[in-house]
Every structure is written in structure tokens, then in C-alpha cells.
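Of the protein chains in this complex, all but one are displayed in their positions.
== subunit A ==
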Amino acid sequence: MTLTANSHLAELYRTMRRIRTFEERVGELFVRGQSAGSMLHLSIGEESSAAGVCDVMKPQDTFTTHHRGHGIFLARGADPKRMMAEIGGKETGYCHGKGGSMHIADMALGHLGANAIVGGGIPAVVGAGLSSKYLKQDAVSIAFFGDGAMQQGILYESMNMAALWSLPVLFVCVNNQYGMGTRIDQATRNTAFDERARAFGLNGAVVNGLDVEDVRDAARWLIDEARAGKPGFLSVEVYRFFGHARMDKSPYRAEAEELEGRKKDPVLFARAKLLDSGLESEAALDALDREIAAEMDATIDFAVESRAPALSSMFRDVYAVGEPEPEPVRARIDRVLAREDV
């Protein structure tokens, strides 16, 4: 790392570049047939939402994410090797290969879990907010979700409770314009999402995700307010550069739209801002990019070389250690067929 200037934007750029490069490597893992399954949802184009919000979170804060949450977890400080291993379904992954891309979690970083049910992880932050308030943890709990979840009832139940009980909670919509193949204006009449939040008594803001510093500033205000007991909502407007999942070539949207959408690139925007302001040199940023590329290359090697979990581990963690465990089907069959007269 050869960055010279002491600019925080450079840190945000680094975070976003790490996310972008990590996601590209996730795509490679898939192409190489090394990822566990095809349920890989990349957050390329959405890096500013992750970097901007996580930048102002405190260590005690907690969060849940949607199924497109790699970037958020990375921005929070995740080890990309253990993430890639989890995406590959390996023993060395965060969840020992049981969770994968859509169910990754890490209690040490306050990650209460990614979720594969649209909106499924949202109410957990209400509970975490209750804990924070009752146990005086001074923690804000943040639910990240996509615009698809803006049409799920659970969001409004959760917003209502958070406001009613003045909980330290923030709802963050990463509005990438698409819920799978359905564009947001095909899913709802009114896309001014902050109005919905204000209707429930929350602070609400919409921010253009092009400039990560704008996202960070909006998040700072909302998180500060939430910590003081006024929950909030933030919609970060971005564009999902690629398909819903790795197999999706986006036949439902025009190429011209995609090309236009990909101009809203928060990584390139931050890079240009650093260069234009004279804070960083082209050479320094290139060096940083190469360093990150090497770091992320290593994540693939780590995932590929890691062992698969032992088959016997499948019965572990259904219940707590020491509690009655599920009996394997095979053991039950063997017992029945081992009767003396068989």
C-alpha cells in the first residue's frame, strides 16, 4: 500500500475496490465450478452502500443482510479468505460450509446473518434493538436489504415497532433497481421510499449511491439519531451491474439501459475524485488495485485448497452441544433391520 495522502476517501475507495475485486473472484470461483451451488448474488455496482454505512458503524453495532451481502460483510471487516471458503462450502468457511453465500454470519463482527428469504432478516434488528436498549449495550442494529424487500410486509411491521419503542435501529435499502428480473417501477407505484419510513415516524433519507461520501454522511446522521433513540431508514440508489445471480444474463432489460446504469460506478467515481482532487496519484491507486487483486486471488486458492466438511458434521449444530441430537436415518434403519430374526 503506497497511498501517501491521509485521506479517508482513499480508505473508502480501498474498501470498495476490495468488494469489487472480491465479487469478481466469486464469479471466477463459480465459473471454475468450485463454488457450492449457483446461488451467488454479486453486489458489483453497490459497493458504496456497504462501504459508506459500515464506515460509521461502531464495534458494538450489529447487522443483518440480504442474500446480496458479500460487500457489506467485507466492509465490516470480514476475512475474505474465510468468506470465499464459505461460498465454496468448505470447512474453513465462516459457517463451516453449512451456510454459504446466503447464510454467512459472524458474531465477532456483529453479523447476525445473511438471509435468503427476502425481508427475512429485517425483524431481527428490532430484537437486537430491544436487547441494546434493555441491556444498555449502546448498539445500533442495522438491517440491510434490497428494493425487493420494500414490498414485504415484515419491513413495515418492523419499522412500526422500531418507531413505537424508540429503538436504536436503522433500515438500509440497497436500491439496485431490480428485484430479480422485476424493475422497481414494475413492483410499486410510489418509489419515494423515504416517505414510507417517515409515515411510520422514522427518519428517512434517500441518497445517490454514486458518491460513497454522500452515503457515509447520510448514514452518519441516521446512525447517530438511531443511537439516541430515533430509528431511521436509508435508501441508497445504485444500479445492479449484472444479473440477479450468476446464471442470469438479464434478458429482461435492454443493453442500452445496462450500459447507462454501469456508468453509475461508485468505485470509478471515488477514484476520479481522488485523482481530481490531487489526493492520490494514478500510480499509487494502480498499486493499491494490484495489491488488492493479489489479496483476492489468494482467497480463491484458499477456498479451493480447503477441505470439505466431514460428512458426520451434518448432524452437528442442529441443537446446542450436549443437547439430544438427531439420530441419523441410516442408524435407525440398521437398528430396525438388525432384529434377531431378520
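Simple rule for what comes next: a contact is a pair of C-beta atoms (placed from the backbone, for glycine too) under 8 Å apart; a residue touches a chain by one contact, two chains touch by 3 or more; residues count from 1.
Note that contacts and distances are computed from a predicted model.
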item	value
Per UniProt record, name of the chain withheld from view ["Pyruvate dehydrogenase", "D-amino-acid oxidase", "Putrescine transport system permease protein" or "Septum site-determining protein MinD"]	"Pyruvate dehydrogenase"
Full-complex contact with the absent chain, from A:125, A:210 or A:296	A:125
Residue of A:189, A:249 or A:339 in touch with the missing chain, whole complex considered	A:339
Options A:282, A:297 or A:317, residue touching the unrepresented chain	A:317
Among A:39, A:154, A:187 or A:304, the residue in touch with the chain that has been omitted	A:154
Interface residues of subunit A (partner: the chain not displayed)	62, 64, 93-99, 103-107, 112-113, 115, 117, 120-132, 134-135, 137, 139, 141, 153-154, 157-158, 160-161, 164-165, 316-321, 323-324, 326, 332, 335-336, 339-341
